[in-house]
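All protein chains of the complex are present and in place, except for one that has been dropped.
Labels run A and B following the written order; every chain starts at residue 1.
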Amino acid sequence: MTTVAEVKKHAKKKYKDMNELSTAANTAWHVILIIGCLCCILPLWIVISASLTKNQALVINGYGFWPSEFSVDAYTFMFTGGASMGTAYKNTIIATVSGVILCTISVGLYAYPLSRSDFRYTQIFTFISFFTMLFNAGTVASYMVNTQILKLKDTMWALFLPMSFSAYWVIVMRTFYKSNVPESVIESARIDGAGEWRTFLQIVAPLAIPGFATVALFAAVGIWNNFMMCLLLNNDRTYWNLQYTLYSILKSIQFLREMASAGSGSGASVATTAVADLPSESFRMAMAVASMGPIILAYPFFQKFFMKGLTIGAVKG
Amino acid sequence: MSKKILSLLLVLAMVFVFAACQPTTSTSPSDDAGTESPAAEPSEDGEEATEPTEPTTTGDAYEITYMMYSTTSSDQDAVVEAAINEYIQPLINATIDFIMIPAGDWKEKVLTPLQSGEKMDIIFTPEWVYYMDNISKGLLLALDDPEGPYGDLMNTYAPEAVENLGAFISANRVNGYLYGFATKKELCVPGGLMWNADYVEKYNIDITTVETLADMEQYLKMFVEDPDNAGVYPLLSTGGWSHESPFIQGFVSNVEPVVMRMGNPGEEQVPESYWEAPETKAFCQTMEKFYQAGYLHPDSYLTSFSNMDYLNAGQFMVSTDYVLKGGQVKANELMAQSGNSELRLVEYQTHKNNSSGNTNVNVTTHAGGSMLGIPVTSKNPVAAMQYINLMHMDTTVLNLMAWGVEGVHYNLTEDGYADPIDNNGWNNAHGGMWTIGDQFKQIISANEDPAKYEQMLALTAEAWNHCSLGFRFVPDAVASQITAMTTVSDSYSRSMRTGVGVTDNYDSFVQQLYDAGLQTVLDAITEQYNAWKAENPTDPGAAWEVSVNE
Partner (left out) sequence: MTTTLSNETKRAIKKRKKWGSGEVKRHIAFFTMLIPGLVFMFCFNYMPMPAIVMAFQDYKLMMPPADSFVQNPFIYTLLNNDFVGFGNFSFLFTSRDTQIFLRNTICYNLAFMFIGLFFSVGLAIGVNELRQRFLAKLYHTILFLPYFLSWLIVTYLLYALICSNGVFNKIATALGRPTMNLYNQTSAWPLIFVIANIWRYTGNNSIIYLATITGFDQQLYEAAAIDGAGKFRQFQHITFPLLIPTIVLLQILAVGRIMNGDFDMFYCLPNGAGAIREATLTIDVYVYNALKSGAQLGYPAAAGLFQSVVGLIMVVTTNAIVRKVQPDMAMF
């Protein structure tokens, strides 16, 4: 292992010396990227600032870089508004981790034979998976299958199983194998007498780590952000994920407000709530912050696998 | 060549999937039955379906699945269910299971499952939550069809409630049958203006003289010229004009561009095009003038502009957006909800919508404002109907549903008012008192005007029936035109009514409506209306029958 590290270090150093960006070009890229980053971080800053502004002030004064009237109402409401954020975070994390593992394995495995030129049925199996990207049967049919045949209603499974395979990533992964795993490597493994599974696990998989990391990242983001499945399938609050929990708090705020202003409607029950205290807009912003936080913290973990730094060349060599 | 093989394989795969899918799914209901509902063996189903059984017979209690229109989901439903079940099981040999569906999720959580055939016994299906859709999609049982599989449910199992509801029943029939059982509540919702009392006093406005936009112009001008009011816009509007609109509300739900005039008691009216009426255009043009004069917030026409926030902050002088409830009921409600102790509102019911001055009109939309239906997927509609009957006739069930369990969710004050316990998780979680049974039989909350029901009933007492009360349009034949039209009117409607780009776009907007098929839709509505009218002649000037609670 030490040798690998040494080789890596050495390779990196050598590479750096010989082939790095000229200072002018380097600076130019910095400038461009900093401008891009400002475009991304300023709106985010506005979102955070808005989430810490009193709702009424937000409505009247608009958004700004600094809260015009500081308040943590939105966050207080989030954690005391009835729905359990603890359960929501727990469910989301379990679902994301399970889904990422399932997705990476199933996509990684499915894509591999398709990338091999000596697999006879590449076209058919590529098409089978590609077909699912274009055609879908609609919500009602999926709902029927998910609840009546697969029995996913009100379970943890509903939060990740339906999202645990993606034809899109199969096709991307297949290309990744093709362009990043030289056929000569596989050929030599075969000559050594290794079986397909062994070749895949010991030689191909390590080379495909950036690809796996990409699939895993996107699966994680997809499952983390998904609320449609939870909306359709889970009525039981013990199986709500984060996005849906937040969404449902927001919806209940909006509902109370709408009912209060609607013509027919508001009855005694609503009259006992001070609608103006319901932070609809600042809550929306707080919601974005709360749901972004953890997944962004996880990002660097994935990032190190698909960004140069851990030099793949060294592993290969 | 390879393409052909490929497509062949594809077809084969589809056939295989279809075949494979069939047996699995056709056996699955019996699987379901074993695990989920006790009375769902296919054979038992059949028996239930063919002969309406007397529900009080012995056997396992049937569980009624009640899809409850709610503000939010709650963990208190089990507590309330237990209390209700204990009470109703001896009465109807059934238990209730509330599934609290947050209002915004209704479509996904109720209609999608329902269309896939999931068992449900009671759903909320008012006029504005897909009543007509659900009927035309065949999702609801007719409640008064003697030829139906379960007989005339409502007259067999809820005769008294039917009588008590009166025209709430007759106004909600579609093609001769009733599909939704209404909540008894206020029926006429008059238009008017909501004033900010602070400014009314400051500028010494006699609000009883302000009936129209034209009347208020001088005050708006005075307001914006006052330097104290910098940054505040006097007219709060997202396009509502109930105070002077000559049309009734929601003549045909989902088809905004076709309306009917309110007219006077006993008069006949015909469907007409909303945007071509001179009054509509004049209103939009006045709003444009006001918009340009800076009387309205410049973002009034955008979706993210919320009038509630400005109302709650008291940052307005007069609003056209609120429909009233009689007396000062609406103003009091809005003040209580605003969370702003300094806010003082005063409402004024206008009278210029028609020449008679009586604008308390009963229309179809309000009769169907809150209804419960029994879906076709119910396995025991009789029990469902009996439960609905209890919600109207039995105050124990009614108050349990409305307020929860006494001592747990609310306390009863000495004078018999309900005092909800803070964060009790029930009376703020369900959809509202007006979604439950007979509102006038519910206990009033301790912080409300004790005379609330009297004020609401007084308003109803002087109301008259519009000639279209009970008419409902079945849109199936012109659905594609309605879609095309909805896209157009969705885009322009609010902008026009808040006075944005009226001069530039109004005529092109009307033209686009015609291109989308307005004439076809108008003709179809007129035809259906005339056919309906022939069968339901207007009872001239019929006053609203009100049966006050015993």
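Structural remarks
As a working rule, contacts are C-beta pairs under 8 Å (C-beta built on N, C-alpha and C of every residue); 3 or more make two chains touch, one makes a residue touch a chain.
Since the model is a prediction, treat every value here as computed from it, not as a measurement.
Of A:76, A:179 or A:202, it is A:179 that touches the chain left out of the display.
From the options A:148, A:234 or A:252, the residue with contact to the chain not on display is A:148. In the full complex, chain A touches the hidden chain at residues 11, 14-16, 18-22, 25-26, 29-30, 32-34, 36-37, 39-41, 43-44, 46-47, 50, 62-63, 102, 105-107, 109-110, 112-113, 116-120, 122-123, 125-130, 132-138, 140-142, 144-146, 148-150, 161-162, 164-165, 167-168, 170-172, 175-176, 178-180, 182-184, 195-197, 200, 207-208, 210-211, 213-214, 217-218, 221, 225, 281, 284-285, 288, 291-292, 295-296, 299-300, 303-309, 311-313, 316. Although one chain is not shown, part of chain B still touches it, namely residues 13-14, 17-18, 20-22, 25-26, 28-30, 42-43, 45-47, 49-50, 114-117, 130, 132-133, 136-139, 254-255, 298-299, 301-304, 376-377, 475-476, 479-480, 482-488, 490-496, 500-501, 504-505, 509, 512, 515-516.
We adopt the following convention: only the chains that are shown with their structure count from here on.
Touching chain A in their complex are the following residues of chain B: 2, 6, 9-10, 13, 24-25, 28-29, 32, 71-75, 99, 101-105, 108-109, 112-113, 115-118, 185-186, 189, 242, 249, 306-313, 315, 321-323, 333-334, 336-340, 366, 369-370, 402, 418, 420, 423, 425, 427-430, 432-434, 439, 442, 444-445, 447-448. Interface residues of chain A, counted against chain B in their complex, comprise 55-56, 59-60, 82-83, 123-124, 127-128, 131, 139-141, 143-144, 147-149, 228, 231-232, 235, 237, 248-249, 251-252, 254-257, 259-261, 263-277, 280.
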